[in-house]
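Structure in structure tokens, see below.
The complex appears here minus one protein chain, its other protein chains still in place.
Showing subunit A:
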Amino acid sequence: MARSGTAKRVTRTASVPEKIPIRLTVNGNQMELRVAPWTTLLDALRDHLDLTGTKKGCDHGQCGACTVLVDGRRISSCLTLAVMKEGAEIITIEGLARDGVLHPLQQAFIDQDAFQCGYCTSGQICSGVGLLAEGKARTPNEIRELMSGNICRCGAYPNIVAAILQAMERS
């Protein structure tokens, strides 16, 4: 919750702060890392933990490429500070397969040819996994509405909807 009101420039006198130690559970693994306060969860995953499956698209919460699951919910990791998620459980695209078997939605994306360039795909799949867990979407129209936070510039939308329907029917 940002403070409202005066947006006047403040002379910046703060010294550069220390990095802060945090613990995250990422794809089931306990991770300890030290991050600057302004490090986003997206940058922590990609640059500190080498989990580059999560993509940086717009970096402003508008495209959904950075979608990951935090404590079971889909969120935009580019607008999340890593320090604020101390103790949280994070699932990224790298954590969806089990014992070498793809998550049903990953398999459905392959079966339905639900991607072209693939840049948005990990965000689409993590978002879709979140959607399935929410249990609110039942029809193609409802899937479209609740997937609107994920942009696909190749325009694979019809097949993405088909993939989510497939995973929904088989779960």
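Just so we're on the same page, contacts are C-beta pairs under 8 Å (C-beta built on N, C-alpha and C of every residue); 3 or more make two chains touch, one makes a residue touch a chain; residues count from 1.
Everything below uses one rule, namely that contacts and distances are computed from a predicted model.
Not every chain of the complex appears here, and the one that does not is recorded in UniProt as "FAD-binding molybdopterin dehydrogenase", selected from "ABC transporter permease", "FAD-binding molybdopterin dehydrogenase", "Aminomethyltransferase" or "3-isopropylmalate dehydratase small subunit".
Residue A:Thr67 is the one among A:Asn27, A:Thr67 or A:Thr92 that touches the chain not shown. From the options A:Asn27, A:Gln106 or A:Ser127, the residue with contact to the chain not on display is A:Ser127. In the full complex, subunit A makes contact with the omitted chain through residues 1-10, 12-14, 16-17, 20, 36-38, 40, 59-61, 64, 67, 73-76, 79-81, 83-84, 127, 130-131, 134, 136, 139, 141-142, 144-150.
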